[in-house]
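As C-alpha cells, the structure follows; a few thoughts come after it.
Missing here: one protein chain of the complex. Every other protein chain is in place.
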Amino acid sequence: MREAVAAHVRDGDTVVIEGFTHLICFAAGHEIIRQRRRELTLCRLTPDLIYDQMIAAGCARKLVFSWAGNPGAGSLHAFRRAAEGKGPALVLEEYSHFGMVARLSAGAARLPFWTMRNYMGTDLPRVNPMIRSVSCPYTGEVLATVPALNPDVTIVHAQRADAQGNAQIWGLLGVQKEAAFASDRVIVVVEEIVDESAIRADPNRTVIPGLIVDAVVVEPWGAHPSYAQGYYDRDNEFYIGWEKISRDPAALARYLDEFVYGLRDRAEYVEKCGDLERLRASERVCAGVNYGF
Amino acid sequence: MREAVAAHVRDGDTVVIEGFTHLICFAAGHEIIRQRRRELTLCRLTPDLIYDQMIAAGCARKLVFSWAGNPGAGSLHAFRRAAEGKGPALVLEEYSHFGMVARLSAGAARLPFWTMRNYMGTDLPRVNPMIRSVSCPYTGEVLATVPALNPDVTIVHAQRADAQGNAQIWGLLGVQKEAAFASDRVIVVVEEIVDESAIRADPNRTVIPGLIVDAVVVEPWGAHPSYAQGYYDRDNEFYIGWEKISRDPAALARYLDEFVYGLRDRAEYVEKCGDLERLRASERVCAGVNYGF
Amino acid sequence: MMTAVAARELRDGEVVFVGIGLPNLACNLARATHATDLVLIYESGAVGAVPERLPVSIGDPALVTGSLMVSSMADVFQCLLQNGRIEVGFLGGAQIDRYGNINTTVVGDYTHPTVRLPGSGGAAEIAIHARRTVVISRLDRRAFPEAVDFITSPGHRINGRTRRELGMPGAGPTKVVTDKAILEVNPLTGELVLTALYPGVEVAQVAAGIGWALRSRDRLSEVAPPSQRELHLLREVLDPKRLYLKQ
Partner (left out) sequence: MMTAVAARELRDGEVVFVGIGLPNLACNLARATHATDLVLIYESGAVGAVPERLPVSIGDPALVTGSLMVSSMADVFQCLLQNGRIEVGFLGGAQIDRYGNINTTVVGDYTHPTVRLPGSGGAAEIAIHARRTVVISRLDRRAFPEAVDFITSPGHRINGRTRRELGMPGAGPTKVVTDKAILEVNPLTGELVLTALYPGVEVAQVAAGIGWALRSRDRLSEVAPPSQRELHLLREVLDPKRLYLKQ
C-alpha cells in the first residue's frame, strides 16, 4: 500500500475512494494521511468516517459529495466544523446521490455530461452552478445534467482479485465500477489475491478488468471499520463511537496519532484494533453455476 | 407460452426478443408466428434466424436493428428479399450496435434520448433521421443522440427464475436487462423454475427483478437453436443449414409448416428436433461465494 | 407510536424505497405485520431485502444476504426510481414546511450555515420520482417552519409553482406522520393540513408544534394506538437495543 499510494496519489489530485457503506478502503485513506498528501479534491457519495479523518488530517482542499453524515450514528464533525466555519477552510461541491452516480457514469463512458430527470424544485442547482440542463432533441423536454467526474486516481476495495487486478465484488456494488472506469489511475485493494483461474472460473462476478488497473494491493481487514461481505461485518460500535471522537478536535487528533501516524501499516492497525475476529463473517456460501457448453 | 403470448403480444405491438447470440427465445418467436400476430415492429440488435422466420411468416411491418446477418453462416434471406424489394414490404430502421444499446439504455432509464460520441463520418444519420445530436452544456461538444426505445413487450430468455420472475442470467448478458426495464410488459422465459430461496442465495446473479415481470414461462430448450450457457450449446449445424432453407422461399415455408404451424408447442418441437442431447452442456461449475456477515 | 402509525401507511405488495432511521424501522414493522409481501428497496442496491437483524445503515450487509437482487446504484436510480417503479418513498427531515418542502441540507444560509446537515443523499430524487412519499418527523416549531431554509426535497408548491408545472413525475409527500398527529396534503392548495389526532391530543397542542397557521380538515379522525403486537415487535424484536426508538 505504501508503494501504491506513493506512486499513484499526488498532492492536488482528485481522489475517489468509493464503496457505499460496503468495502470502503480505510487502509488507503490512512496511508494517504500517513504520507501527508495535501490539497486533494476528495470525492465520494458519502464522505463517511474515512473522509472525516482525511479532512481532519488536512489532506483535503475540496469535498465533492452527496450525503455527509455518519450512517446510523450522527455527524461527521470534522466536516461540519469546516462547513460551519469553525475549522480549516474546505470547498464544498454538492449533489444528490443520483447526481454523483451520474457524474461517475459520464466519466466512465468518457462523455462530458450525463442526463437525468431531476432537480426541478430543489435548491441544489441554485447553489451548484455545475448542475445545468439540456433540451431533448426529440421531445424538447428540458432535462438536468451534471458534468463528468474523471478522478486522477480511484481506489477500489474488492473481496478478491488476481495479480493483474481482475477484481470480483459481490454484495453491494455501489459505484465501484463506474469510479474505476472514470479514473486515470486505478488502485485495487483486496481482502485476498486469488489465482487467475479462480477469476476465470466465474467471469460474471468480475466487476473491474485488470486492463484498467495500475496497482493491486492485498490488505486483509483493509475496509475496517466498514465491511466486506463474506469476510467481516461492519464495526458499528466504532461508527457509533466516532460521534464522540470527531466531536472533539483534540480527541480526533489523538485518534489519528494513535491509529494512523503512530502505525507503520495496516498490519499494525489490525493488531492494535485487537479482537477483530468478533466481526468475522458467518458462512452463507451460495451454490455455483455451470459455465459449460 | 400460449397464454403469455396471447395475453401480452398484440397485433401492431413493438416487440423485443433480445439475447445476443445467447438466450434467444425461439420458443416465443414460434408461438407468435403460430398465433399469427401481424403488423409487429420487431426490434433486435441482430434479427438472427428468429426474426428472419417471423418476417417470412408475415408477422412484421417494421424491423429496427443493427446487424442483420446469420452469424458465421451467411445471410438472412427473408430479410434480404424484403430489403432488396424481392419480397413483402418491410420498413427498416437501422442503427449500429452501440446505437441500439443506447436506445434501450434510454428506455430503461425512462429518458427520451441517450448520448454517445459516435456516427461522425458515417452515412447512418443520412439515412436515419432519428440519429440526431445535442450540444454539451459544459464543453459545447456536439454529440450524437438516439431516441429511447420503449417496447410494448419484451421477451427475455434466462437460465432460471423463481415463480415471481426474479431472473438470473450468466454468460453473455447482451441487453436483456435494459430491454426488460425499457418495456411496458415483460415475459420471462426460463430453462427452469427454481425456488425463491435459490435466487435469494445469490442475489448478485439476478438480472431482472420480478417486480417488472408480467409473465413467467418454463420452456426447456426454449432458446434452441441458440444456446443457454450451462444448459446446451448453440446448434451451429442448424445455423449453417438455415442459409439453404432461407434462400428458397418454398423451403422456408415448408420449414415453418413443419416446425412451427405443424406443432402445438415447444415440447413437440423438442421431440421433433430429435437428438438435442448432443448439444447438452458439459459440467463446468464454478465455486460459490460467501454472503455471510 | 409514530413508527407504528407510519408502518400502517404501507399496503401489502407495494414497492418501497426505504430511507435510514425510523423509515427503516417502520418498513420492517409493516413487513412483520400486515404487509408481508412488501418489496423493500434500499438506495444501496438491495432489492427485496429481508434483513435478519435491524439494519444499522441502509448499506447493512444483512440487507444483501437473502435479498432478491443486488443492483448497481446506477440501476437503482435510473432503472428503478427514474423508471417510475417506486410506489412509496419514505423521507425524514430537519425542516418540513407548509407545502411539504423538506430541508436536510443546512439550517441558515447555505454558504454560512448555523447547522450543516448531511445533505440530500437520495432524498431529492425520491421526492421527485416516488409515486408518493410519506414523511416522518416529530412535531416541533423548529422542525415545521412556514418555509424551509433550503429545499432539498420538493413538496407541493415551490415559489408558487405546482409539481406538475415543474414536471415532477411523483405525487410528492401526501402524508406527514408526527408523534402527535397526521397531516395530509390538500390537493387544491398543496398545503399540509391536520387530518388525524393521536388519542388524547388536542388540536392546540399540534398547532403549537407548527410554524404556520395550521388548517384542519372539518372532521378529524383519531389515530388508533399501536397494538400490543406492534409494540412488542418494535421494542422486543425489531429494535431491542433502542437504536431508533429513542423514547
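A, B and C are the chain letters, set down in written order, and residue numbers restart from 1 in every chain.
The rule we apply is simple: a contact is a pair of C-beta atoms (placed from the backbone, for glycine too) under 8 Å apart; a residue touches a chain by one contact, two chains touch by 3 or more.
Fair warning: this is a prediction, and the values are worked out from it, not measured in the lab.
Colleague: If I'm reading the header right, one chain is hidden. Which shown chains does it touch across the whole complex?
Modeller: Looking at the entire complex, the absent chain's contacts are A, B.
Colleague: Touching the hidden chain in the complete assembly: which of B:229, B:246 or B:290 does that?
Modeller: Checking each option in B:229, B:246 or B:290, the one touching the absent chain turns out to be B:229.
Colleague: Among A:65, A:79, A:113 or A:181, single out the residue that touches the unshown chain.
Modeller: Candidates A:65, A:79, A:113 or A:181; residue touching the omitted chain: A:181.
Colleague: Given that one chain is not shown, which residue among B:14, B:53 or B:105 touches it?
Modeller: B:105
Colleague: Tell me which residue among B:61, B:80 or B:247 touches the hidden chain in the full complex.
Modeller: Final answer for the missing-chain contact: B:80.
Colleague: In the full complex, which residues of subunit B touch the absent chain?
Modeller: Given the touch definition above, subunit B has residues 20-22, 45-46, 65-69, 71-72, 75, 79-80, 83-85, 94-98, 101-102, 105, 116-124, 127, 141-142, 170-175, 177-178, 227, 229, 233-234, 236, 239, 281, 284 touching the missing chain.
Colleague: Considering the whole complex rather than only what is displayed, give the residues of subunit A touching the chain that is not shown.
Modeller: Residues of subunit A in contact with the hidden chain: 108-111, 166, 177, 181, 196, 199-201, 203-204, 206, 209-212, 291-293.
The rule is simple: only the chains that are shown with their structure count from here on.
Colleague: In this assembly, which chains make contact with subunit A and also with subunit C?
Modeller: In this structure, the chains that contact subunit C and also subunit A are B.
Colleague: Taking each chain's centre as the mean of its C-alpha atoms, which one lies nearest the mean of all protein C-alpha atoms here?
Modeller: Centre-most chain by C-alpha means: A.
Colleague: Averaging over Cα atoms per chain, report the distance between subunit A and subunit C in Å.
Modeller: Once rounded, the distance between the two centres reads 28 Å.
Colleague: How many angstrom between the C-alpha centroids of subunit B and subunit A?
Modeller: Comparing mean C-alpha positions, subunit B is 37 Å from subunit A.
Colleague: Please set out, as single numbers or ranges, the residues of subunit B touching at least two other chains.
Modeller: Residues 110-111, 201, 204, 291-293 of subunit B each touch two or more of the other chains.
Colleague: Going through subunit C residue by residue, note those that touch at least 2 other chains and give them in order.
Modeller: Residues 46, 61, 64-65, 70, 82 of subunit C each touch two or more of the other chains.
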